[in-house]
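In this view, the complex is presented without one of its protein chains, the others remaining in place.
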Amino acid sequence: MVPLVFLLPLAAAALLPALFGARPRLAWYAALAVALATTVAAAVVAGALPAAGELRYAVGGWAAPLGIELRFDRIAAVTVAFGAVTALAITFSRTLTDSVPRPVLFYTLVLVNLGGLNGFALAADLFNLFVFMELLSVSAYALVAATRQPGAALAAIKYLLPGAVSSLLVLFAIGVLFALTGSLNMADVGARLAGVEAPAAVALALGALTVGFLVKAALFPLHFWLPDAHSAAPGPVSALLSALVVKVGVLGLLRTFELFGAAAGPGLLRLETLLTVLGAVAVVAGAVAAVVQHELKRMLAYSTVSNIGYIVLGLGLATTASVAGSIAHVFYHGLTKAGLFLAAAALVDRTGLHDIDDLRGLGHRMPWSATALSAGMIAVAGVPPTAGFVGKWQIALGALEGGRPLPVTVLLVTVVLGGALLALAYGIRVINALFFRAPTHHRVVAAREAPLSMLVPLVVLIGLALSAGLSGAAVIEFVRPVAEAFVGR
Amino acid sequence: MGAELFDLRPALAPLVSAICAGLVMLVGYRPGWRAGLALAAPVLKFGVVWSMLPGALAGTTYRISFGEVLPGLAFAFRVDALGLFFALVSSTLWIAATVYALAYMRGRPGQQRFFGFFALCVSTTVGIAFAENLMTLFVFYELLTVCTYPLLMHDGGLRVRRAGRRYLVYTLSGGALILAGMLLVWHLAGTLSLAGNGILSGVDSRPALLAVFVMLTAGFGVKAAIMPLHAWLPSAMVAPVPVSALLHAVAVVKAGAFGLLRVIYNVFGVDLMRELGYAQVLGAVAGATIILASIVALRQQRLKPLLAWSTISQLSYIVLAASLLTPAAAVAAIIHLANQAFAKITLFFAVGAIERGTGKTRIDELDGIGYRMPLVMGAFTVASLSFIGVPLLAGFITKWYLSLGALEAGAGGYVALLAVSALLNAMYWLPILYRAFFRRPESPAPVRPVSLMMRLPTLVCAIYVVILGIGAEAPAMPFVLAESAVRFAFGMHGVAP
Partner (left out) sequence: MSIGQWVPLAAILAPLIGAAWIRVAGPGRCAGAAVAIGAVVVAFAGCTLLAFIAGRGASPALALIALVPPIHLTLRVDALGALFGLTVAALYVPATFHAVSWLRDDAYWRLYHTVALACLALMLLVAFAGNLVTLLVGYELFSLVSFLLIVHRRTPDAFRAGIKYLAYVIPGAALTLIGTVIVFFAAGSVGFAPGGLDVPAGSAGMLTVAWVCLVFGFGVKAALFPLHGWIPDAHPAAPAPFSGILSGVMVATGAFAIVRVAYEIFGPVRLEALGVMPWLAIPAALGVVVAGVLAVGEDHLKRRLAWSTISQMGYATLAASLLEPRALAGALVHLANHAFIKGGLFFAVGAVAAVAGIHRVSELPGLSRRMPVTAVVITVLAAALVGLPPLAGFIGKWWLVTGAAEAGAWPVLTVLLLGSVLAALYLWPVVFAAWSAPPELRSGSPVRRDEPWNGMLAAALVTAVLAVVFGVAAAATGYPLGLAVRAAAALAGGS
């Protein structure tokens, strides 16, 4: 079952152009089916986790450390969300066949992306980690350019360059690690690193990996590429990018800490402080930037920057509560942001208007999408019991628990809550424009509600975003072992 | 203490009106459906809430829990005496408010949205009342902000938008403070449950307790409009009259006051509050608010701002009563939730009816209105006399217990303060009555007929003000509930306060 989680989408991606090259509608069905099947597979495996502890699978029967090994641990359970969000994004892009020149290629790329994401989450050795990362990155670059609209190619290039640099950094680090330990299997590397007597080299590898993944995660100030890429991409693609792809950086970071856990204790401590500072700065900077944006999708993109800040802050605080909160937030923010971007895509694509001020009054023309967007805005701000609440609460709790000096604690809690308040502020800007202002643009007056294929996924996602917080305790309990391992290195 | 039962009704109460609200949004473009559903929401909820009264009087608490949002922190409802009291008040008033709003809003645009959110507000208010823990309370508290916002913004325009923005800035900042306080409570006590009387009693870190107290009281104090956190309330008067009634009497400000009661009685607990002594500061602030707001009210030229300032003054009665930490004062705090609500909503209804009937909004235009709209001004008279504290009306009961509570607390100065407040109240209500009944209008403008659906709720609420004043011990009246809530908060068993 475990390999299905990434093999299924990749195999389907290979077959899709061949089988349905000329029949986009069929390709859509097929892609949707595959994404759903992947989700189911991931869910089945994840369901077995609490009983089995950790599932390891040696591909082709070659045992680790030599063979390729897959590992489905509690972090990898996030593949369920990957699959589900992708499936909903595919559903949403049913009508995209009109605007995308080669729809089948588009669906193929989405599936490749899913395969890459899942593979990344499952990879137990560094090489595969890198391969899957490249797979999902390249597919993501292509997806950004998929509409072939004027700005898209430029945005894709902007996205590609930092992405390539980060990939290089990660590759370089992997090379260093291989040179130091002679192994690529992560558990193996981790074990051997403890015996390595080359602190500079270890630190170099650690630094390169961290920076590489932080670029992927778009942590402020390494976020510069994200707003362009996410706002230029077609609607469902921005959802995938913002909800899932940036999370790869976070997963990578988690894996990095796991890898170096035994080796670089003091270095990691300093790194944690750095992450705390950077995360806190990102929370505020992202939120402030979001408040002043004019374009809806850029605002959402900056909101992602802020939320990545939360996740990194939670990791940096390094208490069980905050790390569990961070991991939960990876999942919850994925749901919420995907829903938000889909809703924004529905509004933007139906009208062709990007500016929030142009969208005034659209709430009365497209009530479902606009309501979903508004509700999502509230969820992303972290009003309890929505999805955004659990992670932020746990992270704030972590800030209280750390035993830091009082001013620092107060500052951190203020940052966490202030970020949420700013999130409400930009959310309210959108809500005000959509519902409480008179239309200023003629296209708004002519706009009509999105088709069902768009509404269903976004309503489902926003519904989840609003209610998923109710399952918060279960998720926190689920990831607690990971968090404990993270903290207890 | 009676049994604690699992029961669907605590969840059903907010749910039925939420469903009705959803249906209004869906099929509300038809006036008939809209009116029916908008009415069904409070009526059904009223039924559900009242059905729990016998059990609650017998000492039963009902509870129901949904998913755990955080380990040990469920999204849960629990019906205790205090919560049920608040829910009863709001659900009773909501019916009147809806009937009134149906008539008041007739012919205005955007009714579907209006009644949808109107029904949703009732849902969230009951959610606040029945919240088992601080987080659930906070959820509905914030939801209430969100739901009232579209109502507040209903008329559109620059002034309205500005008022709306101010409302949000105040309430959301308050919300953030509550969240911070909640976080600290969780950190200190490991629970947010409101089922006990003092979850912080085991904590001995003074700075942390002070921080919690400041954050929670300031947070809830925003909606309770304690000075200097009150500025949103007078500017929110731009909303349509039923919304003002909602803000002032039924939901928003009451939610703030109720939150404060929860903080004092359930989060800190009376014993801890006495030990800490922070309540004295809160009481002083509330006392100052009572007087200052009344003085500002004296200078108002228009009816609605006058009502707003009076609300600010009256709400601080509740805060003052709660901060005195004696049983009699607690009774005053709880029953004033109802007393202020019924009297204030009557005033708002009357003002709305006057506005509809004559288009007058200024006090100096009211000459002789008492003869042209006798029913409405009669109700107005009863309600305003209740605020002055005339015996046999609801306000007298509050004044009595509050004074008694102040004496119990050894704070006799507040008794004098209440007397001064009563005088100030007389100074701004009686001139209105004088104009209405004893002055001849210079040019009697014709009075448009005001719908019975507006006059009837006005009258009913005024009658209720009298019932609350003379029927305080009638078996179905919530006074008994207030007593049992007080007994619980003060750890007394079977002793009348």
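Chains: A and B, in written order; residue numbering restarts at 1 for each.
Simple rule for what comes next: contacts are C-beta pairs under 8 Å (C-beta built on N, C-alpha and C of every residue); 3 or more make two chains touch, one makes a residue touch a chain.
Bear in mind the structure is a predicted one, so any value in this text is a computation, not a measurement.
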| item | value |
| --- | --- |
| Displayed partners of the chain not shown (whole complex) | B |
| Residue in contact with the excluded chain [from B:195, B:363, B:470 or B:492] | B:470 |
| Candidate in contact with the missing chain, chosen from B:397, B:432 or B:485 | B:397 |
| Touch list for subunit B against the chain that is not drawn | 385, 388-392, 396-397, 399-401, 403-404, 407-408, 412, 415-416, 419, 422-423, 426, 430, 434, 438, 470-473, 479, 483, 496 |
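Here, only the chains that are shown with their structure count from here on.
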| item | value |
| --- | --- |
| Inter-centroid spacing, subunit B versus subunit A (mean Cα positions, whole Å) | 43 |
| List of subunit B residues in touch with subunit A within their complex | 66-75, 135-136, 138-139, 142-143, 146, 150, 153, 156, 161, 164, 168, 172-173, 176, 179-180, 183-184, 186-187 |
| Interface residues, subunit A side, partner subunit B - complex | 378, 383-385, 389-390, 393-394, 396-397, 400-401, 413-414, 417-418, 420-421, 424-425, 428, 432, 435-436, 438, 469-474, 476-477 |
